[in-house]
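Omission of a single protein chain aside, the complex is shown with its protein chains in their original locations.
Labels A and B are assigned to the chains in the order they are written; within every chain, residues are numbered from 1.
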Amino acid sequence: MSDVLSPAPETQQPLPPVKKPKKSKETEVGRSGVMTWVWNTIALLVAVVMAFPIYWMVLTTFKTNKDLISQNPTFWPSTFSLDSYKTIFDDKDFLPSLQNTVLLTLGAVVLGVAVGFLAAVAVARFNFRGRNFFIVTMLVVQMVPLMAILIPLFVLMNEINMTGTIVGVILAYLVFTVPYVIWTLRSFIVNIPSELDEAAMVDGCTQWGAFFRIILPLTMPGLVTTAVYSWIQAWNEFIVVKTLMATNGKNTSMTWLTFYSSTPTRAADYGSQMAGGLLVSLPVIILFVFFQKKVSAGLTAGAVKG
Amino acid sequence: MSVTTDETVTRSENQGPAPVKKLQRRGVFAGGQYIPYTLLLPAVIVLLGVLVYPIYRLFDLAFQNVNKFAYLKHPEKAKYIGLDGFDKILHDDTFWEVILRSIYFTAELVILSMVLSMLIALLLNRVSNWVRVTVFTVMMFVWAIPALVNGQVFRWLFASNGGVVDYVAYLITGDETWKNYDWFADPTVGLYVVGAAVVIWGALPFLVLGLYAALTQVPKELMEAAKLDGANGLQAFFHVTIPVIRPFLMISAALSFIWDFQVFAQIYALRNSSPESGYQTIGTYLYMEGIVPSRYSDASVISIIMIIMMLAALVFYIRQMLKIGANER
């Protein structure tokens, strides 16, 4: 586990300094066994407090209507019921909106990483006029809140007839994916010694051959990091998609969720609301379980906005 | 800064001549002046389209009186009013209330989340391995929940009819009135307690995991040396630990500022899609008072002020990042 949390995004590190549970134990034991248990208890309390909202969310999804409308909340359902999930899957907007989310997330990630990667190679491997200006701009634009350009973004998409289309939203998401990808990948590529690709070329590779055999594989960890991070951003975004997609009545999972919980007849059906929330979070949770290390590395490496 | 950089430094030392001061084009694409520009072209086109042009339109709108739906629909009816729009917003008391509230709220969030995560990270350095694994696992799940869902879950936790927080308060105090305590009645409580709880809850995982990782980088020898010199725990913390993890502290504080200053999804969901004025910080204010009532020019002015405030607050951070970036090159 401590390995998962190793902050180092690269693999070549000799003897990661993080792997030392044994060492720390020695010192703790040396200090005082009793104190360790005091700290353990406090830490477990923290874990309980942090986990409680999730526990409550999951628990709510399994409660029957009877438990939900009872006067006092119960900490364990009297019977388990899948009704809430059934309600969600019966909602005929749920799956189409999930499909839209997948499509536009995929589009935003692939396009964003591709475009960003090319530019990152340019700034990492070349000296050209305007390079520094470009790098500074990439950092600064990451701080422009998406909300601030919502209206003109809509006006623009409307002018080019892209409102209500998934492509329009994908293009809009490039606002936050591209600068982040460039800024983050740049540091990955800079760290690949250029002697390596020169050597490959000496060995008879063409420029593109060297690119595909050296730069691309060595940048892979960075590509995964940025892709995962962009994925999460695009998946969770809802204010832009709400504005741009509204015109044709299409939903994504996030807009579906706000729509769902603000419908009068369902406003008090917390069981289904929580089930819906959990289901739309699931893909992100799964992604996290696999790539948590890369996400944290990417965050600090790129210094991005939320 | 990030762990990545630390590592860069170590590695370049290991590998002799650092690839740091490359002046000429080298590597794969040596040769061909046009190549970098070709590679940049897609990104430049994209950013011109979806960022620069919208920002230009943002300023354009800010100098007009498009504060009515009909004017956006029929732009020929709108007028250019110069700086009157800015004048109006800057003389609006509500706007200044919102700015102040945003500053207070952001300060509360950044300070609380940094202090809490530091305490938890330090705590995690002292616990048994299995406890640490448990805490980390919980953190990962919390981290993965989308902000919108966070808000929704907390609305349910703090509901005044059947909310579990009220019930727990009742169980602890035995006071029946707690069962219907309305956490949202007073926006000050609703925002600075419940609102802050949602945001901090969601922000802790990243900060704790990052700080913990940063703390493991603090060389044991340094700490022991400090102890030998007679420093107590607190002194060692401030004179050894803090300087070592300072880069990470800076980045995470800046990131927290960026996230917290423009916070929207959590508050929006917490108040079930219609945050009241007492809950409005700049992000929600912009949406609820600018975009919902079709006051597009007012919204543009507010957006511009928001961008400027953000950049002004982060000038220091940007300079630091560029310094680090320059070292990397």
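Criterion: a residue touches a chain if its C-beta (ideal position, glycine included) is under 8 Å from a C-beta of that chain, and two chains touch if they have at least 3 such contacts.
Just so we're on the same page, contacts and distances are computed from a predicted model.
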Omitted chain (choose from "Acyl-CoA dehydrogenase", "High-affinity zinc uptake system protein ZnuA", "Sugar ABC transporter substrate-binding protein" or "NADH-quinone oxidoreductase subunit F") - UniProt protein name: "Sugar ABC transporter substrate-binding protein"
Selected residue (touches chain absent from view) among A:L218, A:A246 or A:I285: A:A246
Sole residue of B:Q217, B:S277 or B:Q320 that reaches the chain not shown, by the stated touch rule: B:S277
Absent-chain contact - pick from B:S160, B:Q217 or B:Q320: B:S160
Those residues of subunit A which, in the complete complex, touch the missing chain: 65, 69, 71, 87, 93, 154, 158-159, 161, 163-164, 242-244, 246-249, 258-259, 262-269
Residues in subunit B touching the chain absent from view: 59-60, 63, 67-70, 72-76, 80, 82-83, 94, 160-162, 176, 179-180, 182, 184-186, 190, 272-274, 276-278, 288-289, 291-295
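As a working rule, only the chains that are shown with their structure count from here on.
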Rounded Å distance, subunit A centre to subunit B centre (Cα mean): 15
Residue ranges of subunit A touching subunit B (in the complex, touch as defined): 1-2, 4-10, 12-13, 17-18, 20-21, 24-25, 28, 35-36, 39-40, 42-44, 46-47, 50-51, 53-54, 56-57, 60, 68-69, 71-73, 114-116, 118-119, 121-123, 125-128, 131, 134-136, 139-141, 143-145, 147-153, 155-156, 171-172, 174-175, 178-179, 182, 186-187, 190-191, 193-198, 201, 207, 210-211, 214-215, 235-236, 238-239, 243, 254, 257-258, 261-262, 267, 270, 273-274, 277-278, 280-281, 284-285, 287-289, 292, 296-297, 299-301, 303-306
Sites on subunit B touched by subunit A in the complex: 1-5, 7-8, 11, 15, 19, 22-30, 33, 35-37, 39-40, 42-44, 46-47, 49-51, 53-58, 61, 72, 120, 123-129, 131-150, 152-154, 156-157, 162-164, 167, 179, 201, 204, 206, 209-210, 212-214, 216-217, 248, 251-252, 254-255, 258-259, 262, 264-265, 268-269, 272-273, 283, 286-287, 291, 296, 299-300, 303-304, 306-307, 310-311, 314, 318, 321-322, 325, 328-329
